[in-house]
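The other protein chains are all here in position, but one chain of the complex has been omitted.
Chain nomenclature is as follows: A and B, assigned in order of appearance, with residue numbering initiated at 1 for each chain independently.
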Amino acid sequence: MQFFFEVLIGGLLSGIMYSLVALGFVLIYKASGVFNFAQGAMVYFAALSLVGCLEKGAPLWLAFILAFVIMTLLGIATEKFVLRKMVNQSPIALFMATIGLAFFIEGLAPMLWGNQVWPLDIGLVDEPIGWILDRYNIVVSSFDLTAAGLAMALVAGLALFFQYTRVGRALRAVADDHQAALSIGIPLQHIWALVWAVAGFVALVAGMLWGSRNGVQYALTFTALKALPVLILGGFTSVPGAIVGGLIIGASEKLAEIYIPPVLTDIFGGNFGGIENWFPYVLALLFLLVRPEGLFGERHIDRV
Amino acid sequence: MFYRETGQFKTSYAADQQIFPIRQDRIGIMLLLVVAFVVVPLVASNYWFNAILIPFLIFSLAALGLNILTGYAGQLSLGSAAFMAVGAYAAYNFQVRVEGMPILASFVLAGLTAAGVGILFGLPSLRIKGFYLAVATLAAQFFIVWCLTKFPYLSNNSSSGVISVPGIEVFGMKFDAPQERYLLVLAIVALLALAAKNMVRSTTGRAWMAVRDMDVAAEVIGIRLMCTKLLAFAVSSFYCGVAGALYAFCYLGSVEPDGFSLDLSFKILFMIIVGGVGSVLGSFLGAAFILLLPIFLDIFLPWLSGVLQLPFDGATVSHIQLMVFGALIMFFLIVEPHGLARLWQIGKEKLRLWPFPH
Partner (left out) sequence: MFKRIKQVAIAASIAAACLAATLPAARAAEEQFFMLPDYRVGPYGANGQSFYGGFIDYLNYVNMKGGIDGVQIAWEECETEYNNAKGVECYERLKSKAQKAPGPIHTMSTGISYALVDKSAADKLPLAMMGYGLTSAVDGSVFPWSFPLVTTYQMQASAIIKFLKDKNGGSLAGKKIVFLYHDSAYGKEPILALEAEARLNKYTLVQIPVAHPGNEQGAQWQRIRQEQPDYVIMWGWGVMNMTAIKTAQKMGFPREKMIGSWWAGSEEDTVPAGDAAKGYMSATWNVAGKGVPLIADIEKTVYGAGKGNLKDTSKLGTILYNRGVSAAVLSVEAIRTAQAKYGKGKAMGPEQVRWGLENLNLTDARLKALGATGLLPEVKTSCDNHEGSGKVKMQQWDGTKWVPLTDWIEGNKQLIHPLFKADAAKYAKEKGITPRDCSKEK
């Protein structure tokens, strides 16, 4: 039983890490209806910029700010050169454009900062917490706990930002209806640039945590694939959905990886591990059959 | 002046409904086929066959498959590579396990197997729409590749999961040389493209388009959603499956499940976007573009940096290639969101008048 709890806790904490990446998707989708596939590449770019500034001798806080500035510039450039020119095109065209953007960033980032694999030390040690290990024999990593705390703080901050600031209100108006927002004088372009900057900030936090966990390298772009099932489970438009989705996906994926392969082995023989790639997707798929718009997604009503 | 339909009168329904109602088109397509079947095998080099023409045709077929699903029936899919994998492994198994199975029959059976799997993974489309469906098709992508890795039976108990295909023989004739393989692939692709062109003009195709434009409305006018959507999945997967079988047998010769990755699915999606969503011609144009662009950049950029004496090392050139590729995709979507097929259409319209101003 205690093993079950260990896996469960580990899964929940990993899930938070997925949520962080998923959050970036949600922000952009909410505000501009763009399914931004480049989010994974942005995580990579942000982490690499952070490391690059650290390498040049900047202290962590300064490097963080510099990386944020770089991400903001990237967001503004994306809005100005790509999205603005694609207003009124079909969502699939916008989606494809972001895949193009992902390629662009994947080329740009290593060209600017070099393509080696960097360590990133943000002063958190990824070791089991001693007293929990001693008393319950359950491994809980202090790093994961801190990361989860950071993620929660981020979500709370974003929620407050959306709810109580002028810009936040404008953002929600834009998300509701572009045209109506435009007609009451909300500057659409500024808002979009801002959203991309905020998404860049989220990517930076995600990149920092993932990077210090696994090293800063190209593989950070794969974090997007972990975030997608979270996204469909939670709904594309919901910030809390991203968090809850992350928790569900993280926990179930880990439990599945432990408990399902032995069952399959009993039936078919052979070794059936490594189901983490598809299990979250299938889970999300099954879930969608019940609720086609995700857990917290907006209900879509078709009218002829 | 060159492309005018004036004076071409139709006197029967058959003439009015033929695939290419305009004479110039008929002549053009005939010329194209003659060039493809006769001239190209005579002049092209082995490099062209092995590295460009064969993969071009195979990817065109896969793109055509995806275009039927996404372009005509409106169901966005990110799992085309997985259906190719099903085709490749199915064809291999039919070939290895059934003594004396003709290769063309195993291609067809491979397509049918893929169609079956396609229907299975198409079921969620009855409930789920748009990007939710796109992400859900990723389930197919990852699950199928995982299955191929995990069941040794599917790869004839190869310890690594890699399959290496036997030689190709059709009606007692060996297809070893690149030209021969090219002709085989070309014949299959031409046949299937013709079938696709006819299908999208038929009742089925119109039903697909009605579903694409608005499925609730389509249902109201009496189109059975389930049949239509699942048929689109089946036909699309059939095309992808055959393409996968050809990919293994006529192109690579040896494939592993990991080769049919998400990247490949994206590549096929790119092809139809750049080529033109909802256009048979577009599938071919897109495949050509996406296949040739990286090769072109690969040759052109090092040459450019050599000529201009730019201080680029190999890595930088590779990175710039990736950036240019991404930038061109965005550029295309901005300039011509309807793809190359649309450019071709505009070109034809211009040719109607050219060189006269009015």
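In this text, a contact is a pair of C-beta atoms (placed from the backbone, for glycine too) under 8 Å apart; a residue touches a chain by one contact, two chains touch by 3 or more.
What you are looking at is a predicted structure, and each value in this text was computed from that prediction instead of being measured.
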Touch with the omitted chain, as defined above, among B:Pro41, B:Pro102 or B:Pro294: B:Pro294
Contact with the hidden chain (one of A:Leu66, A:Val139 or A:Ile186): A:Val139
Positions on chain A where the hidden chain makes contact: 3, 6-7, 10-11, 14, 106-107, 110, 114-121, 126-128, 133, 139, 141, 143-144, 210, 213-219, 222-223, 226, 253-254, 257-258, 271, 273-277
Absent chain, residues of chain B that touch it: 45-48, 50-52, 55, 96, 146, 149, 159-162, 164, 166-167, 251-256, 258-259, 263-264, 292-296, 298-300, 302-303, 313-315, 317-319, 321-322, 335-336, 340, 343, 346-347, 350
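We adopt the following convention: only the chains that are shown with their structure count from here on.
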Whole-Å gap separating chain A and chain B, where each centre is the average of the chain's CA atoms: 32
Touching residues on chain A, where the partner in the complex is chain B: 35, 82, 85-86, 89-93, 95-97, 99-108, 110-111, 115, 225, 228-229, 231-232, 236, 268, 270-272, 274-275, 277-278, 281-282, 284-285, 288-289, 292-294, 300, 302-304
Touch list for chain B against partner chain A, complex: 70, 76, 124, 127-132, 135-136, 138-139, 142-143, 145-146, 149-152, 214-217, 220, 262, 266, 269-270, 273, 277, 315-316, 319-330, 333-334, 337
